[in-house]
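Beneath this line is the structure, given in structure tokens, with notes to follow.
The complex appears here without one of its protein chains, the remainder shown in place.
In order of appearance the chains are A and B, and numbering begins at 1 in each one.
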Amino acid sequence: MIRVLTLLMAALLILPIAAEAQKPIKVGMPMPLSGPPALFGEPATKGAQMYVDEINAKGGVLGRKIELLTRDSKADANEAVRVARELILKENVDFLVGTLTSAEGPAVSVVAKENKIVFIAPIPKTDQLTAADKLHPYVFRVAANTTMEGRSAAEIVAKWPVTKVATIAFDYAYGQDVTKAFVEHIKKLKPSVEIVDQQWPKLGEQDYNPFINAQMAKKPEAVVSSIWGGFFVTFSKQAKALGYFDAVKYNFIGLGEAGSPETTKSMGADYPTGIWGNSYDAFYWEDNPGPHKEYTARISKYLKDGYPSSWAIQGYIGMQFLVEAIKKANSADSDKVAKALLGLSVDTPVGKLTLREKDHQANRGQLYGKTVKDAKYPFSIMKPVTYVDPTKFMD
Amino acid sequence: MIQKIPWTLLVFAAAFFVPAAGSRYYTFLANDVVIWALFATSLNLLVGYTGLVSFGHAAYFGIGAYTTGVLMKKMGISFLLAFPAAGVLAGLFALVFGFFCVRLTRIYFAMLTLAFAQIVWAICFKWNEVTGGEQGMPEIPYPNFDWLEKIAAWLPFVGGYRTSDYFYFLSLVLVAVCLWLLRRVVGSPFGRMLTTIRENPERAEFIGVNVRRYELAAFVVAGAFAGLAGGLFGIFNRGVFPDFAYWTKSSEVLIMTLLGGMGTFIGPALGALVLIWLNQQIVSYTQYWPLVLGLILIVLLFVFPGGIAGAVESAARRLRRRSAHA
Partner (left out) sequence: MPDPSFVFAQSLSGLTAAMFLFLIASGLSLIFGVLRVLNFAHGTFYMLGAYGAYQFVQWLGATGARFWLAALLAALGVAVLGGIIERFLFQRLYGKEELYQLLFTYALVLVLGDAAKIFWGTQQKSLSRPPGLTGALSLFGATIPYYNLFIILLGPAIALGFWFALQRTRAGRFIRAAALDRETLGALGVNVNALYTGVFVLASFLGGLGGALITPMRAIVPGMDTEVIVEAFVVVVIGGLGSFWGTFLGALIYGQVLSFGILFFPRFSIFSIFALMAAVLIIRPWGLLGKPLK
């Protein structure tokens, strides 16, 4: 009788602990899933989900499965804050991995700070996210930042036979910061460069005609644009019709991933082939370090797409860092994971990336290249495509 | 017997127990309801009591939010000053905008309120240096609650609350005071005159009432209280963003007022509670909340134009009549 009771008591004691161990690790993922930004946001969530599925198939991390809760942030800072708080307060998520625009990122970072939840930003680029006055122990970024992107662009444009350069960017943190970084750096590299025009359409603009006309009037020889996502599709359709690309002889670099496969694929023959662009990933990128080929095969199968999206990788890498940090900390406690993330190096499909302690920023470079038509694919690709290591751009 | 029970006082007291009884999430929802209740009641002063349909009430909400935000975050001014400033500045803008609006009637009035609200939005959206532009102003500091924590340390069963809980208590008290003030306004001769103006503006003019001045006063009071609601909301939301002033925000609060019932004082607050609760429930099942809201609105307009409060009141009247006959 006593033995039965003891066993029963032991079972009752172990059960909650076992149940506790079985509870999944919840990760909240606010991401734009509607409208033009969804072109980038939706595949990012899929990439994250693929990694989560892979980890869960191997038994999860620390014996616990990972549960990814995605929410549509509508690429709006206010909405992102709202869904982030709902995820934290209602769903009790342990971590946040997400946001896309540079308006959402800093806003959600504040929420993460106050609730002491680790927040890994896989996409927002604005320097302000990790700037000295905004940095806190819980925010981390595995995307490139505007300093890296602006300076990489400056290096490329400096090699062009041009002196009159114009910029066009959305009037918010990302557009402003990347343009500023570009202008500062190109003036250093090539003092003869003159910025003849700057246009600032609002984020979400649908009619770019007046901006395009105004810019063409100043007769620039080259353009640096950071119009992104579905907005780039609309912009370039209108620009092409007005002869914008011809006017600058295709000396145009589309930052904000205008060279990404999903952009070129969705535009088909309408794409202004001949411009430069960048991208986080490209399934056709051949000479790469890291297990890229194998990753591409997996994501292609997961997305059921022969030409898989380039954005999945950022969701994937974001989750990679989180899981590796949990493993290193041997705990799902936010403070311990935050400490584990400092200086953490992870072998990602694009090579080894390290989150530096100084500003929680990873040395995530991007692929840059000039777009050309390739007989192998029904859309344009960047060729030759080069991975620009950002380490020299990071102060 | 039922009339004698001080229902409002009971609800007010019960509301204090939400953080203790429920999870952080319920406190979050309750805080949301409380602030929107004030916003909706302020609008009802214009729509329900004075008969002026405004499509731009969110302008004052936004002005209040940005005022408190800028003062507390950028200038480090304490909440004690920043909060009333929200009401004052919103009231001032309501005075200027309202002066032009009340000279118009019906659809023109509505269009001008909309135009002014969009102007406020456009400024908040583009004035990057002051308002943060598209990004808005994330991280509005909470008011300083040290004094409250000291008090809580003395009392036995109280204490151990988070900052967000303290802010909830503060919102509850402030909104209760504001609602009490609005109730006084509505019950005063001034308030009764507004109802007369709504029912027959020509007759009011005929008996010598300066209709425009009364309407402007109502406009300013409504705007000021909306500004106070905005000031609270900016802090609650942990950030102030331009779409606080966008026209769809104005329509949200208008629907809330209609849902609860424009004919009673407590209607809009009830509408706020029901709408926010309903939103929470629906959103866990489907992303198509606007569809559900639209259908509810259509049902309201065709079947229950008096809103929930109106429906309850007419049901109560029918019951009383039946019991009187029995």
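Rule of thumb we're sticking to: contacts are C-beta pairs under 8 Å (C-beta built on N, C-alpha and C of every residue); 3 or more make two chains touch, one makes a residue touch a chain.
Everything numeric in this text was worked out from a predicted model, so none of it was measured.
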| item | value |
| --- | --- |
| Touch criterion as defined above, residue of B:W36, B:F61 or B:F116 at the omitted chain | B:F116 |
| Residue of A:P210, A:G343 or A:P378 in touch with the missing chain, whole complex considered | A:P210 |
| Residue among B:L38, B:A204 or B:L258 that touches the chain left out of view | B:L258 |
| Those residues of chain B which, in the complete complex, touch the missing chain | 47, 53, 100, 104, 106-108, 110-112, 114-116, 118-119, 122-123, 125-127, 247-248, 251, 254-255, 258, 288, 290-291, 293-295, 297-298, 301-302, 305 |
| Where the missing chain touches chain A, by residue | 33-36, 38-39, 42, 72, 199-200, 202, 206-207, 209-211, 213-214, 216-217, 230, 233-234, 237-238, 241-243, 270 |
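Throughout what follows, only the chains that are shown with their structure count from here on.
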| item | value |
| --- | --- |
| Between chain B and chain A, distance of the C-alpha-averaged centres to the nearest whole Å | 38 |
| Of chain A, residues touching chain B in the complex | 72, 76-78, 81-82, 85-86, 89-90, 102-103, 106-107, 109-111, 114, 170-173, 176, 202-203 |
| Contact footprint of chain A on chain B as seen in their complex | 23-25, 28, 125-126, 128, 133-136, 138-139, 237-239, 241, 243-244, 287 |
